[in-house]
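All protein chains of the complex are present and in place, except for one that has been dropped.
For clarity, chains are labelled A, B and C in written order, and residue numbers in each chain start from 1.
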C-alpha cells in the first residue's frame, strides 16, 4: 500500500485518470485542483499524484513521506489533500501500576515524541510509582462542551433568553440528543454579555472525545433556541467552549475529563530512584510549580504535563491540538514522614477511544497497547480508563522531572562547590 | 530498515544478543530491562525486541507500528525505548502567498493531523489570502527563555542578588555563551518573590528552537550566580520560562518567535470564497474571538490557531508540546469599504529548522516542502521564515473557520427560517 | 459627638478611667494596650485616648481626623482601635435614567473619590444615557460564595467526598440555613485537587452583601461534611470563593451580582455630547478594551469600571476591597446606523443595602440618595436595584472615557497636525 508503484493499476489501461502522473500533469496544467483529485482516483492514487505535484513544485523528494503504513482510504475522514504520512518515533514507558476505577492494573504508555529524554524521564517516574504500589486515579467530572453565541436586541432580551434556556433545558436536551446515539446533554449554562448570549452546552459523550457529537447536537439545540426565542445565532462556537485555547473556564470547570492522580512514594524509593529527598522535591515543586507559575500568570502549575499528554495523544490518535487544554494541570508535592506525597490534577483532558484518529493503523495498535480501544462496557469506561492511565503517566513525568531538577542541583552543588 | 527480518545479522552467529527474540526473552526473564536493550544491540534490533516484549505482554500485534520509514539510529537523540513509529496522515494546504521578511513567495503547508476538514479549511483560507496578494508577515521579537529559581536568605538578599544580576549581565552572558556556538544571551530579568529569586534568561538561538541550548547556557550562568552571590539554585526551571504551560508571561512578552500576519481580502473574494460578508465575519470574530474569549478567562483570542500550529509542528519535527504556547494567538477582523482586514498575532511560536525532530526522514522532507530546512543565511533567517509561513497558515485557518461559522449560520438561517 | 471636650463625662468625677488623658497615659506606661481601651471607656472616649497616644508617639496633630460626624459607638461593628474618621469628598453624578427590573427611574450617583475629573466624566456619561432614554439593566445571577478546603487521604477519598456532597446538598443546605434568617444555599460545587477538596458554596443572601452570612453558614455546613465524611477542614476559605482577589472563577461564574447594562445612543447625541462618532468610539473600544486587554492578560476588558465601583462603594458603605472583583467588567461598543450601542457586563459586583458600612451616618444618607437603603420588598430587590444603578453608572463612565480618548485624539490631531 505504501509502494507508489502499486498505486496505479497497470492493467487498468484506459483509466488514464487513475495514473498519478497524468493526474499530476492535469494539476500542473491548471485543469484540476489538488483537492479535486479524490474525485478522479482512489485515495492512494490521488495521494501519489499530489506528491508528484508537490515534488515537482518544490524539488523535494517525498519518498519517506510516501512510504506510509496505513491505508489511504482509511484516513479519508481524518485528512484532506493527503500526500503521505508523518512518522514519529514511538517509545514505551512503564508499565505503570494504576489504581483507577476504570483502569486497574499495569499499563504501558506509548509515547510518540521527538524530544530526547522524555520517554526515559516518564519511565523513571513509572517505575517509582509502581514500586510504591501504583497511582490512585479518579475521574471526577466528564463533559464535552460547545458554546454557541447568539445576538439579542438588548440585555433585557438577553436575560429573557437566558431564563428561557434554564426553564427549557429538557427541550434542548431532546433536540440535541436526537442527533446522537451516545451523547447526553448534561447541562446548559447561559452567560449574558451585552447583546450577546453564550450558552455553554455540556455533554456526556461516552467513549468518544465528542467534539463533533457536541457540535452537531448543539446545532440542533441552537435551532430550537432560535425558533423559540428572539435570539439569533452568530456562531456555533462562541469561545466559551473553549476549544484549543488556554482558558480559565476549562482549568476551573473542566472540559472532557477532569482527572486526578496521586501516590505516596516511600522515602527510600525517592532516594534510590530519584537521588534526592522528599523535602527537596517539595521545595522544588513549591517554588517552581506553585509560586513560579503564580508569578508567571499561568493556568498550568506543573513541570511537563503537556509532554506526556502530547506524546500519548499522538500515539493513540487523539486530537493533538487538545494538548493545549491538557496542560491545565496542577501538581502538588508534600514531604511526609513516610515519604513523598504527590498528585496531578488534569482539569481538561479530552480523550476518546473511538473515532478521531483511533482507527488508524498505528494508532489503533498503540491504543490497544494501553488496552482500552473501542467502546467501553459500560459506555464511557474506556475513555475513563484512558484518562486514568494518562493521568498516571503525567504524574510519572512530574515526579521524574521535579526530582531531576532537585537532585541535579544537589549533584552540581556537591561537585562544584564542595557543599 | 523497517523490515524486522533484517534487524539481526544472521551471519553474526555467536552474537546471540543481537537476536531480538533472545533479547526479548531475557527481558521477560527479568534479566534485562527494556531500556538496557540499547546496550546489547543496535537501535533497530533493540526496537524489535521491545516490540516483541510488548506484544507478548499485551497480546497486541504491532506490525504497523514496526513498519516505519526512518532509521532507528537516526532517532536516538529523539526517543528512548523505541518500539516503532506512529504514522499520521499528512495533507497539504496552499500554496499560500507570504510577504514576510524571511519568507517571500508561495508556500505549501504540510499538515499532519487526524482531524477531518482541517486541511480543507486551511486550504480555503490560503486560497483567499493568495487571491488577495498574500499575507504580510513580520517577526517582531525572538527569544527562547529559561528561568531558574534560586533560594535566598530573605528579601533583602533577594534584592541584592537581583541588583547584582542586573549589574553583571555581561558576566552571565560570557558564561552562557561559552556553552554554545550560536546562542546569544539577550537579557536577564529578575523577579523576587519572598526568599525566591527567578531569573528569566532570554536567548537568540538562531535557527534552532533553542530549548536545550537555553537550558545548558543557563546552567552555566546559574553557576556564576551561585559563585558570586549567596543565592542557591533550587531548580534550573522555575516556571517563569514558561515551557509548555499556558501562561500570561508568554502571551504578553513572547517566547520563541512573536509573529504577526495580516491581509486585506477584497469584498468580492470574501463573498465568493467564503459565502459571507466582511461585516458578518467581523461580527463573528468580535463576539467569539474577542468577547467570548474575554468572558472565558482565555489567553487565546482565536478560533483554531492551535490546529494549524499542531499540524505543521508535527509534520516538520517541532516539539509537539509547544502547541500549548502556540495557541497564544489574538485574531482581529475588521470590515472595511474595500473588504475584510484580518490579522493574527502569535505571541510565542517556538520553531526551529535545525535540531529537534527536524532531521527525521519524513519531517526533514516536509520541512523541505516549506523550503527552509537547516541553518539559514543569515543565521536565524530560516527559523524566522518558518515562523512567518506558519503565521500565514494560522491566518488562513482563522479566516476560514470564522467565515464558515458566519456563513453557516446565514445558510442555516436561510434554509430553515426563511430569513 | 465630634467634639473631644464632650467625650468624657465631666459629671462622672471618680471615673478617672473615662478621662482620655489618663487612659492615654496608661497606654504610654504600658499598663494598657490600645485595643483594651474599649473595656475601660465608651467608644468615643477610647478613640480620643488613642488619638492622644498616636499624636504623642508621632507628633502629628489629628484634629481633622478627630472631627468626625458619626457616633463612635455606631461604628463598633465596623472598626477596632478607632481613632477617628477619614473624610473623602463626595460628588454627585446624574441623575441617570435606569430601566432595570428593581430600579426603574432617575437616580443620582454619589461618588466618593479623590481623583479629579472622575465625577465630571461619569456625569457626562449619565447625561448621554438619560438623553437616550436610559440604560437597560438586568441582574442575571446572584450568589455570594465561600469555599472551604478540606484534607482527604487521597484522590479516591476525595472523589468519594465530592460525590457525597453532591448527593447530600439538602443536608448541607439545612445546616447552613439554620444559621441565617435570610440566606439560602443555592449550590455546592466540589473541586478535587490531589488530597484537597474545595467546596464552593453559593448563597442567595437577600439584600445583604452576605460575606459574613456565607462564612457562618458555611462553617455549619463544613461541620456536617466533617462529621459525615473522612474529610478534615483545613481552612474555611480555600480561595475558590474568591474573595478580594482578581480571579477568573469570579469573572466567569460571577460572585455577588452579575449585572449587565446597555444603551443605544443616537448618533447626534454622540456627536453633541462626546464630540466624536460612534465609529471612532467603536474603534477605540475594540483596540483598547478588547484587544489591548487581551494582550495584557487581563480579566478586565473595560476603561474605568473600577473607578465608578470604588466611588459608589465608599460613598454607600460597601466593602471597599470588593472593588477588586468589581473591575471584572467587559465593555462592548458597536457603531450602528442609528448610533452607538454600548454595554457593560459586571460579573462580580458585591453589594448590599443592609449591614456592612451601610448604617454609618454619611453612608446611610448617601445610600438613601440612590434610594434603596435597607431591606427590599421583596427581599433582595434593594440589593438588585443598587447593582443596577451602579452598572448604569459604570456604563456612563465607560462611554465618557472611551469617547474622550477617541475625541481627544481627534482634537489633538486636528489642532496639531492640521488633519
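One rule holds in what follows: a contact is a pair of C-beta atoms (placed from the backbone, for glycine too) under 8 Å apart; a residue touches a chain by one contact, two chains touch by 3 or more.
Since this is a predicted model, take the numbers as computed values, not measurements.
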Query raised in the report: In the intact complex, which of the presented chains make contact with the chain not displayed?
Result: A, B, C
Query raised in the report: Out of B:25, B:71, B:117 or B:192, which touches the unshown chain?
Result: B:192
**Report entry** Hidden partner chain, touching residue among B:236, B:249 or B:351
**Finding:** B:249
Requested in this report: With the full complex in mind, choose from C:18, C:96, C:119 or C:137 the residue touching the hidden chain.
Outcome: C:119
Report summary line: Of A:65, A:293 or A:318, the residue touching the omitted chain is A:293
Query - Touch residues of subunit A, complete complex, unshown partner - result: 248, 251-252, 286, 290-291, 293-297, 299, 301, 330, 332, 345
Query raised in the report: Which subunit B residues would touch the chain omitted from the figure, given the whole complex?
Result: 99, 136-138, 140, 154-156, 158-159, 162, 190-196, 248-249, 251-253, 260-262, 264, 297, 330, 332, 341-345
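Methods note: only the chains that are shown with their structure count from here on.
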Query raised in the report: Which rotation angle, from 0 to 180°, best lines up the CA atoms of subunit B with subunit C, given as a multiple of 5?
Result: 180
Report summary line: Separation of the C-alpha centres, subunit A versus subunit B, in whole Å, is 16
Query raised in the report: Using CA atom averages as chain centres, what separation in Å is found between subunit B and subunit C?
Result: 44
Query - Distance from subunit C to subunit A - Cα centre to Cα centre, in angstrom - result: 41
**Report entry** Multi-partner residues of subunit C (each touching 2 or more other chains)
**Finding:** 248, 251-252, 297, 330, 332, 345
